[in-house]
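One protein chain omitted, others in place.
This part shows subunit A:
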Amino acid sequence: MPHEPALSIADRMRIMRQTRFGAFVPVLLALAAIWGYFGLIAPLFEYWSDPAADSIRFIFLSPRNIYNLFMQSAVIATLAVGITIVLLLGDIDLSAAATAGVCAALLGVLVLAGVPGWLACLMVMVVGTVMGAAQGLLIAYVGIPSFVVTLAGLLGYQGLMQKILPTGNLNVDDPFIRAIARILIPDMLGVVLAIGLVALVAASALRRQSMRRARGLELDSRFAIWGQIGFFAAITFATVLTLNSYRAVPLMIVLLVALTALIGWITTSTPFGRSVFAVGGNAESARRVGMKVNRIRVAAFGIVGLMAAIGGIFGASRFGSVSYTAFAGGSLLLESIGAAVIGGTSLFGGRGSVWNAILGALVIGSLGNGLDLSGASSADKLMFSGAILLLAVAIDAVSRPAGAAGR
């Protein structure tokens, strides 16, 4: 007897998240909810409840605050992009923030010793990669669970950072390093870049569609294609124009987007990226088709190390200093893992995207920023962040494929 079983909410969510753009929906909703609350509801409420206020003050959604929000979230996002790679494998990296801390401290010491800024940056990127890959070697070849190895890494690297920075603080005023956060892309160039980017995305989507037609493959719906292009264009132009109306697009954001695009391309469109997804989905399957699972693990942890080092450079550049609490000792680690997970990358491996990590970082950044603006205590911030993280993991657990539930 044919019958259509009614879809439960969990089923619907699962189906939605399996589509290419559906995975963006939960994190976008979370972002919209947070921005709506801090940007509209909170100021309106304040206006109505306080007779002394003479006008509504939309501080949160002001271009100035959005600019700060992007800069605050950039370091979290850089680490989250790296962490996403190991989450895709079904592993976790607890040492990313400590790695970033060691790299930033090393950077500070190197430039203090007179090493040119660009060379110091390259050196710490190599060091970060080695630090990550070393943990990967232990995980892949010795067979220690990644949780334990990177927990040990977290402790060890925290200690290492304290060794490098006995005072816990160091100013970085190398012009090259400061420039990463200080250089602004001129307004017009920013707009031109945005137009070029949107045109590129649109052209490649349309070219793909025409190639599909030429080869007689099933076609994407017109709605989906133009929806994707429109969505991408809206986000790009909104970002660039908002940032332009305060200052301009900072170089750091451009670098972050470029890096994410590169890593996103590697994960989705190359045999290496495919093998990362395969190992996360079914490591036994990957092994049987001849993939070198161990090497893939080491490479993935190397990439986290590299991204952590870049995060360290970005942080040092933005703060103009390196401090223990800003990296290894602070909340950066949990914020960046939280960003990756809130972005919709599964803790169970095999599902996720680096772009979502950036949106997740914005969610975490917005939450902190909004709570700061409304005068919440750090205790409130921690509890809110915990609740959001829990919600994200719950969505992840509920929307896992049914067949994988018992794995």
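Throughout what follows, a contact is a pair of C-beta atoms (placed from the backbone, for glycine too) under 8 Å apart; a residue touches a chain by one contact, two chains touch by 3 or more; residues count from 1.
We adopt the following convention: contacts and distances are computed from a predicted model.
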Protein that the absent chain corresponds to, by UniProt name, given "Cytochrome aa3 subunit 2", "NADH-quinone oxidoreductase subunit C", "ATP-binding cassette domain-containing protein" or "Secreted protein": "ATP-binding cassette domain-containing protein"
Options A:G280, A:G344 or A:G370, residue touching the unrepresented chain: A:G280
Which of A:L138, A:L154 or A:M291 contacts the chain that the document leaves out: A:M291
On subunit A, residues whose C-beta touches the chain left out of the figure: 15, 18, 208, 211-212, 215, 217-218, 265-266, 269-272, 274-275, 277-278, 280-282, 284-286, 288-291, 350-351, 401-404
